[in-house]
Every structure is written in structure tokens, then in C-alpha cells.
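Only one protein chain is missing from this complex, and each of the others stays in its spot.
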Amino acid sequence: MGFWTWLNRQGSPPRFFDWTKHWVRWCWYLFFPTLLFGLYLALLVSPADYLQGESARIMHVHVPSAWMSLTVYFIMAVQAVGVLIWRLKVCEALMLAAAPTGAMFTAVTLLTGMLWGRPTWGTYWVWDARLTSELVLFFMYLGIVALAQAYSDRRAGARAAAVLCLVGVVQLPIIRYSVEWWNTLHQGSTIRLLGESSIHASMLWPLLVLTLATKLYFLAVWLSRARWLIVHSERQSAWVLQRLGLAP
Amino acid sequence: MLAPDVHLPAVSPPAISAPAISPLTCLLSVTELSIERGGFALFRPLSFQLQCGSVVMIAADNGVGKTSLLRTLAGLASAAEGEFQWHVAARELRFLGHQPGLKGALSLLDNLRFWLAQDQCGWDAAAVEAGLRRFNLRGHEEQPAAALSAGQRRRVALLRLQLSPGQCWLLDEPFANLDQHGIALVQELIATRLAQGGSVILTSHGQLPVPIAVLRVALVAV
Partner (left out) sequence: MSRELRSVTTAFRREIKLALKRPADIWLSVGFAVLVTMLFGIALGGSPNKLAAAGPAVLFTTLLLASFLAVSRMFAEDLEDGSLDQMLISPSSLTAILYGKVLAFWCLHGLSLVLATPILALLLRLDMDQLPLLLLTCTIVTLGLNLLGLVGAALTVRLRAGAMLLALIVLPLMVPLLVFGLGAVMSASQGESGIAGLALAAAETLLLLALAPAAAALGLRITSE
């Protein structure tokens, strides 16, 4: 059979459900050790920053979360293309499953940023470029989720959310740039919560390990939520009943 | 499902210049079409064909999904299962729903002007004049459409159908809320459209008030 037929078949809900079954489990198995190792490196092994002291350790959580909050949005945008062009149910599920986790990463970025800001700047909130961008991104995630849920027809809601996601992904670089530009206008130089730009090797390893941990976490949560969404939306079809053992 | 009530006299193939359409051309083929509301199918899967120069009547009780089906066929909604294929260009479809799209604040003539412009149809003043007379709308041209009665508003929509024909009409309960004269008008309009090689899909929840040869498609509620 042709390649596209094969690809289409692979992308069908039952197939997706079958071959992600083990992925989720393995992602969890790999995630916990990676997380522990990363935290160990971050909290115990890497040296305290000479300027900011122990609180700089929070950067190891803040930075990977920030990266993931952006990555997840781009992943959603890719799925949105699949939703709009090919109307794939699997893409709908993947896109909607990614949104809450993306919002969570954004929230973690904001919270860790606030926790870091307190000892560093003396205040919990600073309108610096990164925090402001993350706040706007948080609302963009909420908007997508709210729009998808506002529709009683689930598939129309997913399509509307896909359009919003694509509009957002085009606007996202512009938003981030505009916020940075605004900051330079106000403070004369870019204030970065991150502090100095060079990162020592001893600080690099915890960062990388924790980045890997966030990706594993995301894969695990994303795929399992997507699987749940597919099963829920197809709950009346034969293959679901079969997989759940409720029918022969 | 074929229940012709009355046979119209045989019509010769349309004398329109181009494109020449054979009377047996299929304009729309529907295969196992099913529509959902809230995750549940409204009616059993539907299949039928619309031939050139014929009328399909979609019959069902209220709430079973006549309007949803018509909207789906018009491209205004999406189908859940099955498929349908139009063999005419989308620009040849004309949809007349319960609300015809009349702007209350604009005058009757303005509404017609904008409709015809949107339908990419030229403005033929003589034809408009004749149409206003035929549809009993003389004297109301400059009135805001909101001041017209429901029947009059219906007739404006029908006048628009006459002025900007399009090959296939999708009419949602075209005989509702019309008096005898209006019903006769609709019948004439449909007959003229068929004679010129067009087709009509209409919905009804009961018997048609006038004899028209139709292919009756009944929606069976699930």
C-alpha cells in the first residue's frame, strides 16, 4: 500500500493508542531517576552562585520550564496544522492534551521566577522581559483551552483552538520581541533575571539533566492525556470497547 | 422512497446556451450521510442522488435534523459520517434558511442590491422592477426591511432567488408562513428553475401544499 495510506493508517486512533501504550510507561520509568539525579546535581553538587547565593539554584528549574513552555506551544502549533489540513483526530487529541501541560510549565516558570526575584530584587514580581512574556503566554494557553471547551461540538472546538494556536504562534515571536524592546526602552538595558550570561560547566550539567527530565515528564503526561482524550471521544466505537476488554 | 404525486408535463431539454446539461446529470450524490448533535447521530445514514431538473424533498418531523442536513449539504455545517459530493460549482448553490439574511435597517432595494452584488450578479433594473411587481412588493422598495411583514420578507428572499438563480436551490421549509399567493409563487419559481435545468432540495415536515413531483427522502430518527 502507498506511503500515505500507511501513514494515515498509523495515525488512526486505534493505532495511536496501541503503539503509545508502552511509551508512557517507559517515559515515567526514565523520568524519575533523571529528575532525582538532576535535582541532586542542582541542589548539592553545583556550586552556589557567588552573587545570588543558594537562591540561584532555582534557575535550574526555572530555565528548563521556560524552554518547555515555548516548546510545547510549538508542538501544539504543529499538531494544529494536522488538525486543520487533514482533520486528524489524533492531532486534535495531541494538541488539546499538550495545552494544560504547557500552561503548567508556564506557571512553574512564573512561580520560580517570582521565588527567585524575591531574594534578588526584593520583590516578588518584576516586569522584566521574560516574566512578562511568560505571563502573556500563560493567558494564550488558557485562551486555547477555554475556546476548545466552549464548543459543545468537540471537533469544532478543536478546530477553532487550532486556528487560535496558529495565529498565536505567528504572534508569539512578535510578542516576545515587543516585550524585550519595551524593556530596553524603559530600563535602558535588558534586565535579565538570569543574571550573567555565561554559565559555568558545573552549572551546565544540572541544567541539561533537568531539561531532559522536563521533556520526559512532558512526553509521559502528554501521551497519557492524549490517549485518554482519544478513548473518551471514541468511547462508543468498537475498538475502544475491545481494548478496554468490555467487548470481544 | 420514490413517491411522485403528480407528473408534470415532460419538459424539453433547456434552451440555455452553455453549459448544455443533459437532463440525467447527477448534481449531488449523497452516500451514507449522517449528522451528529452532541455526539449522537440524528438520523439513520442517508443516501440519495439529486438529478438535474428534479426536486428532492427531505421529509421529517421537527427536530430530527432537516435544517441541519440542509445546512450540511450547503456546506455550512460538517457531517459526522458518510460523504456527499456536489457536481456543480459551489457558486451555483443558493441557500434559503429561516432567516434569509435581510438587513432590517437597510431598505428593500438596498438589500437586493447587496445580495445580487454578493452573488456576483449584475443589476438588471427592468428585471427587478418586474420582479417587484410579480412578488407584490411595489411601494415597499424604500422602506427599511424591518418594517416589512414576515410574508413580505419571505417574498424578498424569493425575489432574490429569481434574480440570481444559481443552479441548485436549498430551501428550508419554503412554504411555511406563506399565503395562497405566496405558495403559488414558490411553486412557479420552482417550476421555472427546473425547466431551466436547475434543481431544488427542500425540506418539509408534512405534505407539500401544492403538487410537485419530488423524490421524497425521509429522515428516520435514530
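Letters A and B mark the chains in the order given here, with residues in each chain numbered from 1 onward.
In the analysis below, a contact is a pair of C-beta atoms (placed from the backbone, for glycine too) under 8 Å apart; a residue touches a chain by one contact, two chains touch by 3 or more.
Since the structure is predicted, the reported quantities are computational estimates derived from the model, not experimental observations.
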Touching residue (missing chain; options A:7, A:150, A:204 or A:247): A:150
Which residue of B:95, B:135 or B:175 touches the chain not shown here: B:95
Selected from A:142, A:212 or A:241 as touching the chain missing from the view: A:142
Contact partner of the left-out chain, one of B:85, B:118, B:177 or B:207: B:118
Where the unshown chain meets chain B, residue by residue: 71, 74-78, 90-91, 93-95, 97-106, 110, 114-115, 117-120, 144
Residue numbers in chain A that touch the chain omitted from display: 84, 136-137, 139-140, 142-143, 146-147, 150-151, 153, 156, 159-160, 163-164, 166-168, 170-171, 174-175, 177-179, 181-182, 185
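Throughout what follows, only the chains that are shown with their structure count from here on.
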Centre-to-centre distance between chain B and chain A (centres being mean Cα positions), rounded to whole Å: 49
